[in-house]
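Input: one structure, supplied below.
The complex is shown incomplete by one protein chain, all other protein chains being positioned as in the whole.
Showing chain A:
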Amino acid sequence: MKTLNRRDFGVDLGLALAAAILLPATKARADDMDIHIDNFVFQPAELKIKTGTTVTWTNRDDIPHTIVSVGKFRSKTLDTDDKFSFTFINAGDYKYFCSLHPHMTGMIKVE
């Protein structure tokens, strides 16, 4: 997970750490996001993130899947419990799908 920095909070580091303690854990770690694959579904199917965020997909099915955003990124085949991470540098809409089960689709909106 990315560490908190001054720019994220616009305050000095001491205050940022204090804020982190007060915020729920999920919120404090909002920079990086997880997507799970369960039952041939990306969860969550749509995600809104800020540039610089790293998204990690984990395949929790008994069947391999892939994460493919045409022309943008492509994972290797993910067997059970395998992970794939991608850091979104540029803003935009990233549609993606599983190239083995193309009815599985998802969307990352990067602002």
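The working rule: a contact is a pair of C-beta atoms (placed from the backbone, for glycine too) under 8 Å apart; a residue touches a chain by one contact, two chains touch by 3 or more; residues count from 1.
What we mean here is this: contacts and distances are computed from a predicted model.
Visitor: Of the options "3',5'-cyclic AMP phosphodiesterase CpdA", "Sulfur oxidation c-type cytochrome SoxX", "Cobalamin B12-binding domain-containing protein" or "NADH-quinone oxidoreductase subunit I", which is the UniProt protein name for the chain that has been left out of view?
Guide: "3',5'-cyclic AMP phosphodiesterase CpdA"
Visitor: Among A:79, A:93 or A:111, exactly one should touch the missing chain; which is it?
Guide: The missing chain is touched by A:79.
Visitor: Which chain A residues would touch the chain omitted from the figure, given the whole complex?
Guide: Against the left-out chain, chain A lists 39-41, 61-64, 68, 70, 76-77, 79-80, 95-97, 99-103, 105.
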